[in-house]
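Have a look at the structure below, then the notes.
For this view, one protein chain was removed and the others were kept in their places.
Let's turn to chain A:
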Amino acid sequence: MSALCPVCNLTLPLSLIQSHVNSHFEDDEINPQIETDHHLALQLASDDHSSDDPSSSSSASSSNNVASLVQLQTKSQFYSVGHGGLICLLRNCLESELKLKSKPLECSTSLLSGFVDHFQSSKEDKGWGCGWKNIQMQCSHLLSHREEAKRVLFGGSNFVPDIPSLQRWLELAWNKGFDVSGALHFDNRICGSKRWIGTTECAALLRSFGLKARIVDFAPEKSKSMYLSVPGSAIAPKVKSYGPMDRYMVKKGGSGKGKAVDSHSSNSSRISKGAVLMEWVWNYFSDNRLSVSSGVHITNKGPLYFQHEGHSRTIVGVQRRLQGTTFTPQYNLLILDPADFTRAIEIALIEKRGWEGYLKRGAHTLKCPEYQMLYVDNGIADGEELEKLKTIDSHFVEF
């Protein structure tokens, strides 16, 4: 089945026609003049504070940029959920579910991150803003749960900035030398852009504040040969890790780059790839504890930025059911999607009806060939450790 585009009269398959017609009415970039004006405003703001001494160091101008950005940044508008927030409402639903559905041979445990605000996509950022929205969700948790993060994030402003402000912070991170290769992909410019971002951009942004953002790659077993650091490989560097997607490419006499591989994380022949990822998420939220009592627990863990090609979401928890006499674990990820309306999620959680459709995702939904996660470790890096964080590395889990 095909249809005619009413704008350009091009015949296209029915599945593509809607996005094609919409593309006629979308600007690829926000007005470049606005962007230029903003850069000028930033420049002027930093000039006001800079010393008259022309030999003043670049670090001084960098701190001036930070100071002006702190002044210029805008708080993000979002729908604030009552009743103690979404996580509190989710906890209530999971506890009710436990009482209702408890079977004699079933043991259910849910682990949740602490407070997270849901940031939904708006008309302005539809189709490109999911990465930024997930950064905002991650930051909402950090600001509410981690004192050290509150002090350093966004110049201690204690609020989650809007997308244009986040874009400026990311540019500043690149200028400081965080993720140089990633910055090159964007020509070191992201302000006013609608280009997609991923975990590496989130990591660069958070790391520029000294936060220990970590990336985990989930890739299939058949791509083992693409990695230099596979255990047992004759040329495997023992503990070296490199950029998150810098794969070893087999070429004549070519050398490549590898990454740290978690050889214990999975046994693909034993469990499905969905279960590998689920198990990793469970271990993350349970802090690798072997026994966790049944029920619903709020952990001290932050949410996970969850990326696949084309979209990203935020994992705020995981549910495990041990079923039958063999106690086979069955997992559900508890996910907040920027594409969903916050109010709709809130109503579903309050009414305890239809909330599973918004938040629960089973192993069968994990159909992509590759996923990435980002989480933030405790503590603030400085000195040599901060310098090391400038190179975005990752942990590889066989998937």
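The rule is short, and it goes like this: a residue touches a chain if its C-beta (ideal position, glycine included) is under 8 Å from a C-beta of that chain, and two chains touch if they have at least 3 such contacts; residues count from 1.
Note that in this section contacts and distances are computed from a predicted model.
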Looking at what's absent rather than what's present, what does UniProt name the missing chain, "RNA polymerase II transcription factor B subunit 3", "Ubiquitin family protein", "Protein TIFY 9" or "Proteasome subunit beta"? "Ubiquitin family protein"
Filtering A:G84, A:G127 or A:G362 for touch with the omitted chain leaves A:G127
Which of these, A:G177, A:G295, A:G324 or A:P369, touches the one chain of the complex that we don't see? A:P369
Hidden-chain contact residue, picked from the options A:G85, A:G198, A:G302 or A:G317: A:G198
Across A:K176, A:R189, A:K212 or A:H308, the one contacting the chain not displayed is A:H308
Touch rule applied to chain A and the missing chain gives residues 12-13, 15-16, 28-29, 127-131, 181-182, 184-185, 194-201, 220, 223, 226, 244-247, 249-251, 254, 307-312, 369-370, 372
